[in-house]
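Omission of a single protein chain aside, the complex is shown with its protein chains in their original locations.
Coming up: chain A.
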Amino acid sequence: MMSNESANPFAGDQSSAQRRETTVRWLLRLSTFLIVAVTVSIVAHIFIKGAPITFRKEFPFVNVKFLTELPGTLHVIFDKQGNAIETDVNGADGIKKQLGDNFREEKTISYSGGGILGPIVGTALLVVVSVTIALFLGVCSAIYLSEYASKGKRVEMIRLAILNLAGVPSVVFGLFGLGAFVLTAPVLTDTPHERSLLVIPLLFTKLSFQGWDTCVLSGGFTLAFVILPVIITASEQCLQAVPQGFRETSMALGATRWQTIWRAVLPFATPGILTSSILGIARAAGETAPIMFTAALAFKDKLPWQKDMPPLPADAGMFAHWEQSVQRFLGIFTESVQALPYHIYTLAARIPHNEYSERAQYGSVFVFLVLVASLAATSIWMRRRLRGKYKW
């Protein structure tokens, strides 16, 4: 090597600035990877523990019993060789008799037997009711804020209020729902409850402020208020994203403001509004606190539509049958239900922990995750279809 070679002016001199640059880059990179790692491990954990309970190796490949039966108490019977036989309350005595002297011990584990159909149905109903209410109210107020209200202090105050609503802890919504919907909301009835706060006699019946009790409707309304801020904010952004030129053109062609919104704004904002409702759906399905006091039960041995109805007389006409069907349908919304998040909470925290309760718990969590993910996927698919139709 030549000794008189001059130093390369571009050769790296590990200055402190460069070292700092490298450190910062790695710090940022590691933080990001850490988040990914946590997400992957959560999903993998639930998949590894939950999938074997939900799926089966042989036909029909899913655990039909787990998905189609209501939860029940699990009876585990041990014989003297240490074999465990799982059964429900009806099968326990038969097996004990069969084992005879070989019977050693029987364990009962609450809520961990049977399936989780009740919680699945309950969560689905709560999501449908709450998203319907929240989308209607949310889109209406977003339209008002974005299209009708004149920009100014008042609108800013309303926005601030909505943002604050988003920050309210969910258990507060639960208590609000208990007070407002379970105990106070008005019903039409001929025989008001004695704890009714106010009874207003109407012509043929009475309007009684006695609440709706714990039911799908109370829970749905409560959840609707939880997800309302997300839906309003996102809907308003979607409306704002529609070019102002569409509004001006439409009005210049003699459309009223409402016609303009209906024909030249809302159709083009819908894909975005649907996307924003994904967040709402996932949140509504996942919240536990707001439904604890308003809709959910730890255990219920009936589906919401399995309600005892007085048997119809043999000569009952079409109308009576029809009327009873309608009553049965409406009855769904006035029944309390089980819900997946609350069921998971019950299994994890309210009964002694063991391998059997853990199994039911992870099975529920897995099904819950798949359900929310498929809801989200549906919304994304709908959005992509609509987005393709309306592009500007």
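Rule of thumb we're sticking to: a residue touches a chain if its C-beta (ideal position, glycine included) is under 8 Å from a C-beta of that chain, and two chains touch if they have at least 3 such contacts; residues count from 1.
One rule holds in what follows: contacts and distances are computed from a predicted model.
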From the options "Fe-S cluster assembly ATPase SufC", "Probable glycine dehydrogenase (decarboxylating) subunit 2", "STAS domain-containing protein" or "Phosphate import ATP-binding protein PstB", the chain left out of the display has the UniProt protein name "Phosphate import ATP-binding protein PstB"
Across A:222, A:250, A:346 or A:379, the one contacting the chain not displayed is A:250
Among A:263, A:321 or A:384, contact with the omitted chain is made only by A:263
Touch with the missing chain holds, among A:31, A:90 or A:150, for A:150
Chain A positions in touch with the non-displayed chain are 150-151, 243, 245-256, 259, 263-264, 268, 389-392
